[in-house]
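The complex is shown incomplete by one protein chain, all other protein chains being positioned as in the whole.
Chain lettering (A, B and C) follows the sequence in which the chains are written, and residue indices restart at 1 in each chain.
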Amino acid sequence: MPAMNMIQALNSALDVMLARDPKVLIFGQDVGYFGGVFRVTDGLQSKYGRTRCFDAPISENGLVGTAIGMGAYGLRPVVEIQFADYIYPAYDQLVSEAAKLRYRSAGQFSAPLTVRTPYGGGIFGGQTHSQSPESLFTHIAGLKTVIPSNPHDAKGLLIAAIEDDDPVLFLEPKRLYNGPFEGWRDRPSSPWAGHPMAETPMGHYSVPLGEAAVVQGGAAVTVLAYGTMVHVALAAAHHAGIDAEVIDLRTLVPLDLETITLSVKKTGRCVIVHEAPLTSGYGAELAALVQEHCFYHLEAPIRRVAGWDTPYPHALEWDYFPGPERIAEALRAVVEGEGV
Amino acid sequence: MPAMNMIQALNSALDVMLARDPKVLIFGQDVGYFGGVFRVTDGLQSKYGRTRCFDAPISENGLVGTAIGMGAYGLRPVVEIQFADYIYPAYDQLVSEAAKLRYRSAGQFSAPLTVRTPYGGGIFGGQTHSQSPESLFTHIAGLKTVIPSNPHDAKGLLIAAIEDDDPVLFLEPKRLYNGPFEGWRDRPSSPWAGHPMAETPMGHYSVPLGEAAVVQGGAAVTVLAYGTMVHVALAAAHHAGIDAEVIDLRTLVPLDLETITLSVKKTGRCVIVHEAPLTSGYGAELAALVQEHCFYHLEAPIRRVAGWDTPYPHALEWDYFPGPERIAEALRAVVEGEGV
Amino acid sequence: MAAPLSLHIPEPARRPGAAPDFSGLRLSAAGEVGRSDPQTAASDLRDLAFGLIRVLDDDGQAQGPWRPELGASALKAGLAAMVLTRAFDERMFRAQRQGKTSFYMKCTGEEAIACAAALALDPADMHFPTYRQQGLLIARGYSLVDMMNQIYSNAADPLLGRQLPIMYSAREAGFFSISGNLGTQMPQAVGWAMASACSGDTRIACGWIGDGATAEGDFHAALTFASVYRAPVILNIVNNQWAISSFTGVAGGETTPFAAKGLGYGIPALRVDGNDFLAVTAATQWAAERARANLGPTLIEFVTYRAAPHSTSDDPARYRPADEAALWPLGDPILRLKAHLFRSGLLTEQDFADLEAEALEQVRAAGRQAEAVGVLGKSRPSARTLFEDVFKAPDARLVRQRREHGV
Partner (left out) sequence: MAAPLSLHIPEPARRPGAAPDFSGLRLSAAGEVGRSDPQTAASDLRDLAFGLIRVLDDDGQAQGPWRPELGASALKAGLAAMVLTRAFDERMFRAQRQGKTSFYMKCTGEEAIACAAALALDPADMHFPTYRQQGLLIARGYSLVDMMNQIYSNAADPLLGRQLPIMYSAREAGFFSISGNLGTQMPQAVGWAMASACSGDTRIACGWIGDGATAEGDFHAALTFASVYRAPVILNIVNNQWAISSFTGVAGGETTPFAAKGLGYGIPALRVDGNDFLAVTAATQWAAERARANLGPTLIEFVTYRAAPHSTSDDPARYRPADEAALWPLGDPILRLKAHLFRSGLLTEQDFADLEAEALEQVRAAGRQAEAVGVLGKSRPSARTLFEDVFKAPDARLVRQRREHGV
């Protein structure tokens, strides 16, 4: 099984799906001849032709709007939004249209599109190349939200998303494209090669939507994370020397609540980590659910470690990014049962 | 002090501000000559002239985008979005621009606009005249979100919002425009006249942003609500015969966490109510905060009573709307300490 | 020192109390505007956006190069569809006033547009309508009972009571699910057409939007994508002079016709008398011929007048002269086609009276059937359906919520 980085794994997923299903097509800014600014669609236009993978105008509402029409026709469009920070012009089409089409037409029409977009920080991208908007979509009934944390899952989840009959927002942690990232600002970054989850089958396979992965067993505390933060959380637990059970959610909607509650009922403690700002982040939903479902097992308040409630900065990126020290501190506090 | 309904109170706030501050102007669809589809701007164009209150194209991004430019110039625009369900085309301008302008320009420019919009259900408006999108805005650093529950507060809060130097989203519970609503689908609706909070001073006053109101003291459980749900929660507590302390948040951001924690520490129990879908609704943030800050005082899991995670229906509106029975049941469960 | 700047706030001359004034309306005589071959390059078609394509003159005669080839039965089918549409509107508006439903919207005065377009296109073509194209369904012979069941949101509503009345969806009738959010359907229509072209299909799409809603960003997106990929789509603007209380000047129509928007995208654009069944037919056929020949999109502005209130929630007496509708210079589309059929000897007064009576009876019969199922509040879909179709299969959370609701 070849080792792939996340870009190669995503490219492979698209390649597999273009080959298997003539209804799949890809469009977005710079994805055609050029192969995408992150090279995720590299080589696909020349392999499958211009009507299967092509450039689109800089109009995110047009991208998603036309993809909905294509989906209603019967195709399975995969759309790339160049950065998640630029998804807002398409917000109405996603929220009012893609998410509600099946419901409002009582199943006559549906919008089986996949919207891929790189998200998250850690690359000195400033406020418009670093955002994590996932919770703005998890609130919307009718949308699924998927976030992989490694090449193997990225490919399998992307295939599952494309094959899914409902609209899926597929957020790609761009900080993980070329290698895992533990969040230490001053240590050299490592490539994916050598990481067990870089082992990625060449052909078709899928990782089902709605199944979390327990990436590290542990007894002291449950850590809920996704995307880049899975790796940062692991590093933090190691750093703090705490026996944490780390769960990679993989899909936020549908959520694998069972795996979460099973773990929290065992550990009695929970820390939730994300890059997005704290207030109304997805961590809020997770905390609400965990206290609802595990109240009588909890031995300390659930803590959230998240981005601050400010826009994403540039120079002070490492003061914003919820790195291993901040997470480690929360782990310690929760294990010691500290209130706020 | 005259009794006003909420429409009159809002109209009075706008009237007061147009008269006091030449920098205030109002625009939006049908707000000029016609006075707005809900009549909130009735009479203002003829009183203050066409450049102070005028119709705008059906372009919500244009509405908010031009208002930001006006704000940067030095005016205080008040924009009306005809229904909150139509705010999504303006989402990018609100999230990427209005919310971040002061920050990214290090205070050189700001966007002191107020975006008024009717929200919420209970009027058989179907999925595009009933939504409650508040949590899509509470996640955005740099935006304030205000929701009044009665005429007196509506006027005072709207004045405070217009006078505020930051962008404010002002959500008007349209079900309360003409009278309080307790959520009983089959009882006749009553007008505001006679309700103590309909007493509304004629002139200038403000209700500060960030201060919740304890609308009913109680010892058994704390209920957090805003907008229409304040009245439904009161009805539910009455119906269940439970001595609930009901808090009207009034502003979601900035949040009056102190009033909340004080109450929950006293009652040891908490129910949160909103019309918006459950997942990633503002109730999630409230639940997360309450368990964080009151963990060692809580005697039962916090419950959220909210809209289901479906689009807003038409015929089945009363199966969707979190009415007094559903709330009463949650109150009982929390008082009895039931887990989920 | 420069003179102070001032802002122009557009305001129609015609408000309550003032006399109706249509002097600003750019009109052409019937038959006046030349007809270019549909194969003509877009750049040679710019004038069509500024004229007004008309076929029927004041005497009901068909004039000029845009005269479509329509046989007697097609003309009568068109008239019948318009009459039925108007009768349906009348009844359902009244039904709302009687408390049988929450909301209704009429298309009175605009019937020619949807009815002619429906008949000029192929039944397999897909329309992406807005809320004032009930004529499409009616002309395509869609069940009036199903429309009423939708309006009554009752147990037989094909949309399971989920949508506001009149927000139909009828896939089999080539009628896309209507959205309450203005403009969103336009890029969707373009995407559907792109998909059809990608797939080597022969079906084309047709998007519909009001004059006011052209200001939405989605309208621009639709024109851009249609132009870039030469999508086989017809993009129709129904300019009925009003967007609730706002006149066309508030949407940018004060100085330039809406059709001219096409020119900046290299999209051929026609400005057409929307109350002229024959002109609507001809323009639609012309655009369809271009689309089917891979010549790409056409933008059509249909000039008409919203004779009815915006909706049952509206009172136009508050913002326009009471007699404006009556003085609208392009007349009534039903009376104009009727006059043409008279003139051509294809119809008698008795035939027309029969047509009207038949329409009324059809509507009444449908009404009885729908009301037998029940009206809003008296009959409704099972509460279980509330939790269905959010996704193809419900996730665990929806199952939990359904259970919590006890259904």
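The rule is short, and it goes like this: a residue touches a chain if its C-beta (ideal position, glycine included) is under 8 Å from a C-beta of that chain, and two chains touch if they have at least 3 such contacts.
Values in this document were obtained by computation on a predicted structure and should not be read as measured data.
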item	value
Left-out chain, listing which of the shown chains it touches	A, B, C
Residue of C:170, C:189, C:206 or C:263 in touch with the missing chain, whole complex considered	C:263
Residue of C:43, C:98 or C:350 in touch with the missing chain, whole complex considered	C:43
Residue in contact with the excluded chain [from C:219, C:328 or C:387]	C:219
Contacts of subunit A with the absent chain, listed as residue ranges	29-30, 32-34, 37, 50-51, 54-62, 85-86, 88-89, 124-129, 278-279, 308-311, 313-316, 319-320
Contacts of subunit C with the absent chain, listed as residue ranges	1-10, 42-43, 194, 196-198, 200-204, 215-221, 223-224, 227-232, 249-252, 254-256, 260-266, 291-294, 296
Residue numbers in subunit B that touch the chain omitted from display	25, 51, 56-57, 59, 61-62, 65-75, 77, 89, 92-93, 96-97, 101-110, 141-142, 144, 165-166, 210, 253-255, 257-258
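Just so we're on the same page, only the chains that are shown with their structure count from here on.
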item	value
Most distant chain from subunit B, judged by the mean position of its C-alpha atoms	C
Chain centre separation in whole Å, for subunit C relative to subunit A (CA means)	41
Whole-Å gap between the CA centroids of subunit A and subunit B	31
Averaged-CA centre spacing for the pair subunit C and subunit B, given as whole angstrom	36
In subunit A, residues with contacts to at least two other chains	61, 89, 92, 96, 103-104, 141-142, 253
Subunit C: positions in contact with at least two other chains	160, 162-163, 167, 179, 181, 217-218, 390, 397
